[in-house]
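One structure, pasted below without further comment.
Right after this comes subunit A.
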Amino acid sequence: MVDESRAVLTGTHFMSGDLACAEGALAAGCQFFGGYPITPATEISERMSRRLVEVGGVFVQMEDEIGSIAAVIGASYAGKKAMTATSGPGFSLMQENIGLAVMTETPLVIVNIMRGGPSTGQPTMPGQQDVMQARWGSHGDYEIIALAPSSVQEMFNLTIECFNLAETYRVPVILLADEIIGHMWERVKIPPAEEINVVSRKKPKTPTAEYQPFKPDKDLVPPMACFGEGYRFHATGLTHDEKGAPETVSAEVQTELVKRLADKIRKNAEKIVKAQRVMLEDADVAVIAYGIPSRAALSAVREARKKGIKAGLLRLVTIWPFPQELVSDVAKQVKAIVVPEMNYGQLVREVERAAKTTPVILLSKLGEEPHRPSEIIEAMRRAVK
Partner candidate 1 sequence: MVPRKLWRRPLDSEQIKLPKAEIHIIPDLCKGCDFCIEFCPRKALEESDKLNKRGVYPPKVADESKCTLCGFCTAICPDFAIFTTEKKEETSRNGR
Partner candidate 2 sequence: MSESNLMMHHYLAKYLRQERMPHIWCEGCGNGILLNCFLQAINELNVDLNKIVVVSGIGCIGRVSGYINVDSFHTTHGRAIAFATGVKLANPELEVVVISGDGDLFAIGGNHFIHAARRNVDIKVICANNFNYGMTGGQYGPTTPLDAWTTTTPYGNIEHPFNLAHLAAAAGAVYVARWTSLHVRRLKASIIKALQKEGFSFIEMISPCPEIFDRYNKMGTAVDVMKWFRLVSQVRHGCDPAKAEITENEILVGEFVDIEKPSYGRLLREMTSRVQDKLKREES
């Protein structure tokens, strides 16, 4: 029996990022978790296996990550807020069905606690190597939403935000964290349930017989009926018209559908995108960072200011859709941009595209400790010299 009274653990806690993520999901109303164990995301599964039973939800350990995401799509269509959690290898297995979720406009949350890749790579080491995979991993043209937490508190807050965005735009939303954030222990404040903003998918207002499952409203998002509610609709991964009927050869239907699926994110990007601007007003060099490196970047910027370098930080909370405008605004103002990433250069490409002629310097880290503030300061100093 669903028992929401236990879903929100109001109070101050000391917990890991993985645990905070699980608690965020429950606070957002998640009632279904399907997953397969993988380092460094396993603790999310473990927590959910205990807590979901307490709140009367469903935890199921599937046979693999393909099954996990498929079950999550099914649970979402059955009317439950649902999620899965994994790391690189599992995320790779999920890609085809992320496309299915995009095509069938299924609200769901995928947590990827990134580790070192390619392949089995370095299971216990941090990485940010799945950033482009999160954007382009499934075949076909599509847009997706991905958020990058940089603290344990944000693992809680942004997991809720992921659910809210997924429900608002009927799209899979990815929480892209890394091993350090997942395993780090910090203080987390969980507010009372009534202070947490929880959004649920909009429901159809049309009579059941007139319902067209993929006919969008003005915001380009179709209201969502679920199984068992009397609408008797069909959904398919094939290209389909607004009624949900497969249209496998019509260029018109294909164009309309693919454009709408992308545009419902693109045209709402301003509402979706979140970033934190720190000391950017008069900056002439900027760090653009997300996830774990943004912590060192913040210290670096503060430190640099003391040393007389006019440094600023743009911390990206939303990485997909890419905050194009915010980045080009910064680029117009500064002499150079430093991008610390725990990969061999991924989001830096998007930054370069938005920065146009402003020089962009990549600080790449692979398989080691994350960036130290001093390394970032040094890069900034060289950039403005």
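Observations on the model:
Heads up, the rule we're going with is that a residue touches a chain if its C-beta (ideal position, glycine included) is under 8 Å from a C-beta of that chain, and two chains touch if they have at least 3 such contacts; residues count from 1.
The candidates were selected such that all candidates are chains of the complex that A comes from, given by their letters.
Note that the structure is a prediction, hence the values are computed from the model and not measured.
Subunit A shares a touch in this complex with candidate 2, selected from 1 or 2.
On the side of subunit A, the complex with candidate 2 involves touching residues 1, 3, 6, 31-32, 34, 53-54, 56, 58, 60, 62-64, 66-68, 70-80, 82, 96-97, 99-100, 104, 227-238, 245-246.
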